[in-house]
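Omission of a single protein chain aside, the complex is shown with its protein chains in their original locations.
Naming follows writing order (A and B), and every chain is counted from residue 1.
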Amino acid sequence: MKQYRKELWFEIKTRREFINITSEINICLDESGIKEGLLLCNAMHITASVFINDDENGLHQDFEVWLEGLAPEKPHSRYKHNSYEDNADAHLKRTIMGREVVVAVTKGKLDFGPWEQIFYGEFDGKRKKRVLVKIIGE
Amino acid sequence: MKQYRKELWFEIKTRREFINITSEINICLDESGIKEGLLLCNAMHITASVFINDDENGLHQDFEVWLEGLAPEKPHSRYKHNSYEDNADAHLKRTIMGREVVVAVTKGKLDFGPWEQIFYGEFDGKRKKRVLVKIIGE
Partner (left out) sequence: MKQYRKELWFEIKTRREFINITSEINICLDESGIKEGLLLCNAMHITASVFINDDENGLHQDFEVWLEGLAPEKPHSRYKHNSYEDNADAHLKRTIMGREVVVAVTKGKLDFGPWEQIFYGEFDGKRKKRVLVKIIGE
């Protein structure tokens, strides 16, 4: 069994943003030399997500509005977590969008359908944060 | 390490439906010959889900009503994604229900609790769509 590990670092300038990281994940997979196996990609922070969806700007705006409806940022005082913090909504939004994805690796490629792309979802940015890529297989 | 891959195809006649695919996944696992490992099953489309829950018709009706409440289909114009499409709600519903499941394989069986069943969740049907099954182990 072969294994590969890499951290991808981000410093998003705004509180919330979605970044397509598929090309960086493809580089990881090439570096690993793994042809058949499973790839795990997860946010290492609990106010961020890794998820798979469409790279379409209108949809990303819909996600922003929708998540604000389900877990509003403000008033910060609406959340008990926010006595010393202001990011409770980010924990909730990340819960909706998910911490991680597991992707099949087949013949050395991400085994994806036609529109699948991997995104980093930042919900409490303006600081350095990390994503983990772990691949096992052979 | 052994590996197995199969695509399962669906053509749902309605926009939304839940299909129990556990028996098809069991056939995949038997075909693989893998006794110990991990099984990944994911929708290959970004408007569909694979999830684990109860095979109970009342609950599935509850899911339909609940998801329509959280991410209503109409009016289509409420979503920016819907300038050329009408399926933004399907992207959101799939986000709630999840893209994938990872299941332990133990002694050649899906290592499930008493009521766990695997479902394909279609949110934008009336077309051919695929689910991927990937198993690694030995």
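Keep this in mind: a residue touches a chain if its C-beta (ideal position, glycine included) is under 8 Å from a C-beta of that chain, and two chains touch if they have at least 3 such contacts.
Just so we're clear, the structure is a prediction, and the values are computed from it rather than from any experiment.
Contact with the chain that does not appear here is found for just one residue of B:Glu68, B:Glu85 or B:Glu116, B:Glu116. Annotation: of A:Arg16, A:His45 or A:His60, A:His45 touches the absent chain (contact as defined above). If you put the missing chain back, the residues of subunit B touching it would be 1, 36-38, 51-54, 56-59, 61-63, 66, 70, 96-98, 101-104, 106, 111-116, 136-138.
Mapped onto subunit A, contacts with the missing chain fall at residues 1, 3, 5, 38, 40, 42-46, 70-71, 79-83, 88, 91-92, 95-96, 98-100, 102, 130, 132, 134, 136.
Here is the rule we go by: only the chains that are shown with their structure count from here on.
Centroid to centroid, with C-alpha atoms defining each point, subunit A and subunit B lie 20 Å apart.
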